Structure formats: structure tokens, C-alpha cells
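The complex appears here minus one protein chain, its other protein chains still in place.
Lettered A, B and C in written order, each chain numbered from 1.
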Amino acid sequence: MGYLDRQLSGPTDPIADAAWEEPRKRKGFFTDTSICIGCKACEVACKEWNAIPQDGNLDLLGSSYDNTGALGASTWRHVAFIEQTSDRIEQARESGRRLVDLGMPVMPPSQPMSPPHTAGIGPSPAAPGIDSSGGPVDLVGGMESAVAQATMAAATGTVPDFRWLMSSDVCKHCTHAGCLDVCPTGALFRTEFGTVVVQPDVCNGCGYCVAACPFGVIERRPTDNTVTNHGNAQKCTLCYDRLRDDQTPACAKACPTTSIKFGDLDEMVATAQERVSTLRDNGFTEARLYGANAEDGVGGTGSVFLLLDEPEVYGLPPDPRVPTAALPDMFRKAGMAGLAMLAMAAASFLGRRR
Amino acid sequence: MTTNPLDADRPPELPRSGRRRGNGGGKRRDESLMVPDAKFESYYGRSVVKAPPWTEEIPTYLFLGGLAAGSGLIGAGGSARNLPALRRRGRFAALAAVALGGGALAKDLGRPERALNMMRTIKLTSPMSVGSWILAAFGTFASVAAAAEIGRQLPHQDGLLAKTLRVVDPPAAIGSALFSAPLAAYTAVLLSDTAAPTWHESYRELPFVFVGSANAAAAGLALIMSPADQNGPVRKMAVSGAALELGAGQLLRRNMHPLLAEPLHQGKAGRLLRAAEILTGGGAIGAMLFGRNRIGAGLSGVALLAGSALTRFGIFEAGMESAKDPKYTVQPQRERLERRRADGVTNDSITTIR
Amino acid sequence: MDAKKTFLSWPVLRQFRSGDFLGRGPAVTSERTRTLEPRTKTADRVVQSVCPYCAVGCGQRVYVKDEKVVQIEGDPDSPISRGRLCPKGSASEQLVNSPIRQTHVLYRRPHGTSWERMDRDTAIDMIADRFVESRRRTWQDADEHGRPLRRTMGIASLGGATLDNEENYLIKKLFTAAGAIQIENQARI
Partner (left out) sequence: MQDLANADCIVIQGSNMAECHPVGYQWVTEARLKGAKVIHIDPRFTRTSATADKHVPIRAGSDVVFLGALINHILANDLYFKEYVVAYTNAATIVSDEFKDTEELDGLFSGYDEELGNYDPSSWAYATEGEGEDASPGTIGGPAAGHEHGHSTSERSAGDEHGSGGPALEHARVKRDETLQDPNTVFQILKRHYSRYTPEMVADVCGVSVDDFHYVAKALTENSGRDRTSAFCYAVGWTQHTLGAQFIRTAAIIQLLLGNMGRPGGGIMALRGHASIQGSTDIPTLYNILPGYLAMPMVGNHDTWDDYVAAIANKAQKGFWANADAYAVSLLKAWWGDAATKENNWAYDYLPRLTGAHGTYQTTMAMKDGEVEGYFLLGQNPAVGSAHGRMQRLALAELKWLVVRDLQMIESATFWKDAPEIATGELETEKIGTEVFFLPPASHVEKAGTFTQTQRLLQWRHKAVNPPGDCQSELEFFFELGKRIRERLAGSDDPRDRPLLDLTWDYPLDEDGEISGEAVLQEINGRHLSGERAGELADMYTDLKADGSTSCGCWIYSGVYAKGVNRAANRKPGREQSPVAQEWGWAWPDNRRILYNRASADPEGKPWSERKKYVWWDEENQTWTGLDTPDFVKTKAPSYRPEPGTGGPDGLAGDDPFVMMADGKGWLFTPKGMLDGPLPTHYEPQESPVQNPLYGQQSNPARRVFPRKDNLWSPSGTAPGSEVYPFVFTTYRLTEHHTAGGMSRWLPYLSELQPEMFCEVSPELAEDRGLVNGGWATIVSARTAIEARVLVTDRMTPLVISGRTIHQIGLPYHWGVGKEAVVSGDSANDLLGVALDPNVQIQESKVGSCDIRPGRRPRGEAILRLVEEYQSRAGVTVETSNQLKTAESNPTESNPTEDGH
């Protein structure tokens, strides 16, 4: 089970794990929600390129400007709209501040997709929590810099009384992808770019992947002969066909403000790290990254986000774990149960016949 | 005002009583009227993870699979102990249940015509793939065993067919016995290896519940169908199976996060499971006390069967509910995260600031 | 032979042959997946165009295959838009290929209750007839002081802000020569 354990959790190179002979660099998104204008070009460009049918019943959902609701079989990019007044904003700043207090998070040196901290991301002034080697630093010991305190103080006085968050969500293309690992047919596979893609000609619509995704991304399209790939599991392919021709995925290409960035995942993570530092250095302590940590419950994601509040505010799980991480243990428990079943049956038949 | 990185000198603004609300006369408004603030724990109350697109076919299969597995054991036990009534009925029941169960599975697919794609790969990480192979193997053995059973009835026992069937009879009996335990147990893993919180968090106990339930159901069926003079083993099996099902079920509830246990107690699932407990318990007691009486055995058997079925439906329903309400996803994750943070473990969060 | 080939391409075998034991990668790909190409690559030609919605003037690339538009996306060469498009621009392909787009001339006769199909040539002839008649009927040669007017107030037009300059030019030229002055477009709205 050791082999399986390694394959199911912790930092790893998913392309190598899938035994690609000619691997490419792992590709990914960095979605910087701080510059998203909520235009939904990503939703449309995605649907147009992938010929995704209309989603929903054309009802106004009454949730701000969001009328597509969530990621699903026919919405592979979804823009969330969140309206917040100052108390919520203060909470977001406070929770972001706590991330520093906790010394969170630290990228372990083994982080496979993280570049050296000095490489090309410019100076990162007042970066508490990381020393020059990139390792963790004990902040409680008084390392919390005066600069950080000052920016916090500055930030405290300037909480706006309202804000409107917009964020384009997408498949996370997890390092450890629950959907992929539970797929019984091989319809879901890991591409040479490290992304996770459904093969619509293979999928038989068992729906298992839907349940296995810790982010609620993949969904089975309802059976309806008038639409393509009906009855199939559907989700973002990171435009696998375009990637094979070195083209940018449709959403990232359309995004008017470059809120959605696409590229080599290590560069995306570096860009995200640089951006979050800039924001936080300027007092925006609510800024944080999501999915940029290979030690997390899914081994890091292929879609990194910069968020301005706790993940659950955006409908993202705060501490997701891929269910398959516990699979070896599950099999062990099931094995014991199976033995118990056999034993009990045997016991029933042994002994007296009446 | 949001996030200009270089905007360090935003004007001082009064936190809440500023222009936006203070101007409006300061009347406190009814929060329920508004575009709902995205709640701390969720995005407009929408689910974070998705419930699988499974309908009643799946719990039906869980039940039938268990019934088949338990019946397979009874058939094998009957064969080993030369109890023809149990052997015959066990074998036929196993085949019927496994066939019906397989049919239910196929019916639930989004693309039933691609059911055979289940055999396209062997995915050790996919309980459904593993289960499909188990099901196939069990089905094969059960078919052969049933055929052998028919072979015993053939008028020309000297024919090639009858001879062959006699030869394959013992291996088929052993095979279906061996595969019955995995068949009964894997369905627990199938449910647990998902992001549906209640299913996932019950992975330690659920296999025991399911194998117990399988034995109880099969014994129940045997109690109904078998002559009272041969039902001694199945009475024992009924009692032990029910005891395991009920005991493991209690353990499951006790060990689980109280919030995640909630769906097991509430609503439809709660009602189903309460009824299941009564029926299973009653069936077991009935089998114990009145099992030698044909009518008593029959009624107990019905209760056991129903109890097992309701257990499956109840567990299924509880898991589906836990996936639909975001609180079951977010709150335990949030607590888990805070607990780790309190313990000083900060390197494995998906939220990072760098 | 085919059966053998089919068997050999059975992913279960490929899993063990390729080292992709868990069946996650190349072992489980289908023929379709292995030969997948974007339609932007297989297009017969690419034409540079401009988005028809707002006035930012974003560059578009129109991909044509078998004389059908198969994709419209941003033109990265454009110094204005740098390849980006808004949701409307991104929906341009649907605008062009919309299954409910009207492609037939339709006619509703006076007091009619439904559309009738009509030949385009006939329709243009009928419009020309009506144009000439209305112009004649509503012609104003001079005002009450005898100052020249040389116009008709019986024919009007609205539209042009989504049309080409060349089209607006012909419309203005034709209508002005015909004396129709009530020519307007969205710029006044």
C-alpha cells in the first residue's frame, strides 16, 4: 500500500505519476480575483469554444449578478458575485491578518512547483514568515516586522463601507484528482500537461467523479439527446485541444483584464506569490492565495486563485481533502469487514446444523 | 474601492456610518430583504461539493449486492455443509440479486449503452472499477454455481453438460464465497471514497455495517424461502449479521463529527434509518426466538430484508443530504483547519499568503 | 487482425505495458483523444475582423472551415484589444451561426396576421415601388415663402451605428438625393 499512498497524497509530479513518456511542463491558471471585473467573458468564451449547451432555465437567481449559480456540467467557468458591507470586509482583513500571525503558510523546500524565491519575482519587502532560504520562520518570536504592523494599522482605518467581490472559478486540476482516480472507465485522464480531462467518447456517465470532487466541480450533464455529450461527466478541460497546439485556453485568452492568467504552473504560482505580497504590503491583508500549496489536501492545484476573503465566501471548501487520500485505509477497513463477514458466515455454518 | 496595490493613502472613512448608509437616515434595515450577503460559511447557501447524480437504483444496488454476497455465502455454506435447500436457494438468490443489481447499476448510468466500458480498465484507485471487476467475478461464479445447481436437476446426469457442471460446481462455490465478501464490503468504500461528508467520514465503520447488513439480508431471504428444518445456520447468520450492522451503525454515529451525524438522524434518512434499526433488530430477535417456526422465520426474514434495504437507502440519503447542504462541508473542514492551526500545524493549508 | 489490434489497445493491457499501472495517463486515452486538434488549427483560413458590438473596436480572428465560420476569437495583434474579448465579443460566433438567425425574406401584408415567405428580388422591387410612390405623394418643393425645400417627409430611416462607413455613406447619399432627410441612427439615442 506504500506505493498507493504515495500516489494518492502529498507533493508529487502528477505527469510522472501518470507515466507520460514525453511530459510537457505542467500548465495551469492563476485567477487574480482582485482585478476581475465580473464581465463573464470567460464563461462565454469557454462555452463557445467547447460548444457547451445552455445551462439552467433562464431564471434570475437573485444572487447579485450571478445567474449561472455554480460550476457544473454546462458551466465550466463560473463568476461569483459577493456583496459585502464593511463589517464583513473587516472580518476578511482580520482573517487575512491571522494568516500572518499563524506563520501561515510555508512552502516546503520540497515544493515541486515552486521556484526559488529569488527567481524573477522581484523584491518582496516586509515578507514576514519567510527567511532568505524560503523556510518557515517563527513569527511569535517577534519577527513580525514594524512594516507589517504599520500596514495593518493603515489598513484598519480604511475599511471601505462596501465592496463587490467577483471571482471566476474553474476546475482546480488537482495534483491528486479525486475525479480522475475514482473514474472506473479511464474516461478521465491526466494529460501530458498535468491537467485532468474527460474523454467524452469513453465516459459512460456513472457519476462517481461527481461525488469524488472535493470542490464540487465536475457534474454529469442530464440525458437529453439534443445536446452534445449528454449523460457524460463534464468539466473544464483546460482547453486540452488548444494546449496541444500551444494555444491559450479560451477563457484566459478572452479575459479583458488578465484576471485569468495561463501558463506554466510554476510561473503562475510565482506570479501569484508576487501579487499577493504586493497587495499585502499595501495593507490589503485580506489577500491570500488558494491552491498554491503542494502540501495541502489535494497536493496543490493546477488553478491557483488570489482571494480577498475566506474560501467559503466564494463557495470554495476551506480545507479540502481528496477523498482518495484515505483510500488505502478504506480498503484495509473493508478488508477487515470482509473477513468478518466470512468469519461470521463460517461460524454460522459450523457447529450444529439446526 | 478595492485593491489598488499602490494606493496607500486612501482617505479616512468612517467605518459604517459613512456615506453609504449614514446618509440614508440610519434606519436599520431588515436583512432578509436584501440580496443575501454571501454567508460566512457559504456562497448563497449553495453546496460546495456536489451530490452524485445517483437515484434509487444505487441504494437498490447496494442492497441487492449485499443480498447477493450474503446469498453466495449461504449457497457456499449450504454446499459445504450439504444443506441442499440453503445451497440451492442461496445460489439462485445470489444470481438473481447480482443480476438485478447489475441491471440497476447500468440503468443509473448516464450512457447505459457504454456499461461495458467499466471493463475498459482496472483502476485500483477506483472502488467502482474494483467493484466492477468483483461484481463481474462474483457474477461469473454465481452464474456457474447456479448453472451447476440446475445441472443437478438435469434428467441426463451422464451427459457432458451435467458432468462438466459437476466438475465446476466446487470451484464455483468457493469462488462465489471468496468474492462475496469483497462484493459486500466494497460498496461501503464506494460511498466513502467521495466528498459527501457523511459518507466519507463513516469510512471506518461503514464496511462493517454493510457486510452485517448483507449477511442479515441474505439470511432473511433464506429464512423466508428455506424450510425451517434447514435454517439453523441462517438464523445464526441473521442474528450475527444484524448485530454487526446495528453495532457498527451505533459506532459509526458515535465516532462521527456530531454535525456530520446529523443527516443520519434527521429528515428522510433519519426516518429510514430508525425504521431500519427496528426492523433489523426485530428481525434478528424474531429469527432467534421464532425462527424455527415457518411463519416466524418468514416474518423475521421479511423484517431483516426490509431492515437491510432501509439501511442502504438511509445511508444513501444521509450522504446525499450531507453533500447538498454546504454547512456539512464547510464547518467540519473549518474546525479541522483551526484545530490544526491551534496545534501549530500550518504547512498544509490550501490557503496561503505566499 | 482487427480483433487483435482491438485487444492490444485494450487499456488494461496498455496499463501494464506502459507502466501507467493506475490507468491515469496514456494507457487510457482513446483514439479520439490522441488525435485531438483544435479547430483553430484545422481551419481553412483565418480572416481578420472587428467586433460588431461596442465601439472599442476589438480585433477578431474569424476561422473558416468548409465556408463556414467555426470560431471567432480575439486578435492578439490588435494594439487596442490585445486579443481579448468581452462576453458579447466572445459570443460573436453564436451571433453569426445562431440557429434562430433569420435568413429568409419575410413579408407581412397590411392587416395580415402572419409572416409570408417572399422572394428577395420581389421584396426589393416592392420596396422600390413604395419608395417612389411615397416620395411622389409626400414631396415638398418649397415652403410657404417660396424658399426651396426639395424633399420628402414621408420616408424615414433609423440605423447605422452598427453598419459600415461605406454603407452609411451609400444610405446618406441615396436618401439625400431622394430628398429624404429623416435619416437617423443610434448616435441620437
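One rule holds for everything that comes next: contacts are C-beta pairs under 8 Å (C-beta built on N, C-alpha and C of every residue); 3 or more make two chains touch, one makes a residue touch a chain.
Only a predicted model underlies this, so the values are computations on that prediction, with no experimental measurement involved.
Within the complete assembly, residues 45, 47-59, 62, 64, 67-69, 72, 76-82, 84-92, 94-96, 98, 100-115, 118, 120, 123-132, 134, 137-139, 141, 143, 147-174, 176-189 of chain C touch the chain that is not shown. Residue-level contact of chain A with the missing chain is found at 35-41, 43-44, 47-48, 53-56, 58-62, 64-65, 67-68, 83, 85, 162-166, 256-258.
By definition in this document, only the chains that are shown with their structure count from here on.
Contact counts per chain pair peak at A-B. Measuring from the average of all protein CA coordinates, the nearest chain centre is that of A. Put simply, the C-alpha centre of chain A and that of chain C have 37 angstrom between them. Mean C-alpha positions place chain B and chain C at a centre distance of 53 Å. For chain B, the set of residues touching two or more other chains reads 120-121, 123-125, 129.
Shared contact sites, meaning residues of chain A that touch two or more other chains, fall at 7, 181, 186-187, 202.
Within the complex, the chain B residues that touch chain C are 119-125, 129. The residues of chain B lying in touch with chain A in their complex are 1-8, 10-13, 15-16, 18-21, 35-38, 40-44, 46-54, 69-70, 73-74, 77-78, 80-81, 83, 108-112, 114-115, 117-118, 120-121, 123-129, 131-132, 177, 180-182, 184-186, 188-190, 192-196, 199-200, 203-205, 207-208, 210-212, 214-215, 219, 229-230, 232-234, 236-237, 240-241, 244, 323, 326, 329-330, 333-334, 336-337, 341, 346-354. Of all the residues in chain C, the ones that touch chain B in their complex are 10-12, 15, 21-23, 27-28.
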